[in-house]
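With one protein chain withheld, the remaining protein chains of the complex are depicted in position.
After this line comes chain A, so read on.
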Amino acid sequence: MKKILSVLGAATMLASSMAMAADYPSKNIQFIVPWSAGGGADTAVRAMQPGLEKALGTTIVVRNIGGGGGAVGFSRAVASKPDGYTVTIPTNATFTLEGLGNVAFTRDDFEFIARVLVEPYVMAVRPNDDWSDLESLVNERKASGEPLRMGASGVGSSTHIVSLMLARELGIKMEVIPFDSGSAAVSAAMGGHIDGVVLNPSEVISAIDGNRLKAIVTTGEERSGVLPDAPTMHEAGYDFELAQWRGIAAPKGLDPAIEEQWVEAVKQMVEDPQFQKTARSIGTDVSPLYGEELDQFVERTSKPLIEEAGAIRQ
């Protein structure tokens, strides 16, 4: 009897969730971008928007909820109903915010649906007589004992935190100078006011194409599609890998059937050559990840970032 009941119960639950999922989506979906218009995450969402709308058959309304360096928008997203009509764009900032301790949410408050785009962090320096690649730079700095002065995109940003991690990994002294934005840091490096920057490729690609900065190492699993000449940390002989990523997440408690619909939609979107072209244009690599593998990726990426961000806080 008990068994029958539980089967029945499971069946009704399944049926109701299927019913919910069957007519999903029946209204507009709001996509929360936790930054103002114009940033990397905003551009990424606007690039995904047409493909997702086509695949899901509904309108996606992009809402820029800025403030607090992403804190306000993410807080609002996790406080929404997990009905699939509110999603947001998780990035490494989701983890650094947690580590800095300014927000009430943790990574466990999100249901990560997909990773869509990745871009490594890149260390780019001004062309210099003393160094031409990572090895010569590290040797020169180790010999002189002078700190390398590197710009990052903001205090507590993931570029700031990754800079500190890189300094430790390379065994050199580094003074990390937080600027108001990535482009402000690039401009200071181009003008010779600092030695270089640690940023994402999309922010430095113009400077590198114009031969004003040189990419000497990237932190991704593979070489970046837009910076094919820069070796990864692995290739340079260091055991370090950490990439910026952008994907889709909902508040915890999303119906698995709806999540499945989203995964299908993302799979359809990433196949679209137009989307692939757009992604390349904005300096990112399409590298989708779902389910179990995604959870492992989140675990692997969030841990060091949260720890390092916590250390800044001290």
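Operating definition for what follows: contacts are C-beta pairs under 8 Å (C-beta built on N, C-alpha and C of every residue); 3 or more make two chains touch, one makes a residue touch a chain; residues count from 1.
The rule is short, and it goes like this: contacts and distances are computed from a predicted model.
Engineer: Quick one: the chain not pictured, UniProt calls it what, "Heme exporter protein C", "C4-dicarboxylate ABC transporter permease", "Ribosomal subunit interface protein" or "Alkylation response protein AidB-like acyl-CoA dehydrogenase"?
Structural biologist: Not shown, but named in UniProt as "C4-dicarboxylate ABC transporter permease".
Engineer: Any idea which of A:A71, A:I89 or A:M269 touches the chain not displayed?
Structural biologist: Of the listed residues, the one touching the omitted chain is A:A71.
Engineer: Considering the complete complex, identify which of A:A236, A:V286 or A:I312 is in touch with the unshown chain.
Structural biologist: That would be A:I312, which touches the missing chain.
Engineer: Touching the hidden chain in the complete assembly: which of A:H193, A:K252 or A:R300 does that?
Structural biologist: Once the missing chain is taken into account, the touching residue is A:H193.
Engineer: Considering the complete complex, identify which of A:P25, A:P82, A:P120 or A:G156 is in touch with the unshown chain.
Structural biologist: The one listed residue touching the chain not shown is A:G156.
Engineer: Write the list of chain A residues that the hidden chain touches.
Structural biologist: Interface residues of chain A facing the absent chain: 36-39, 42-43, 46-47, 49-50, 63-69, 71-72, 75, 100, 102-103, 149, 155-156, 175, 177-181, 183-184, 186-188, 190-194, 202, 205-207, 209-212, 277-278, 280-283, 312-313.
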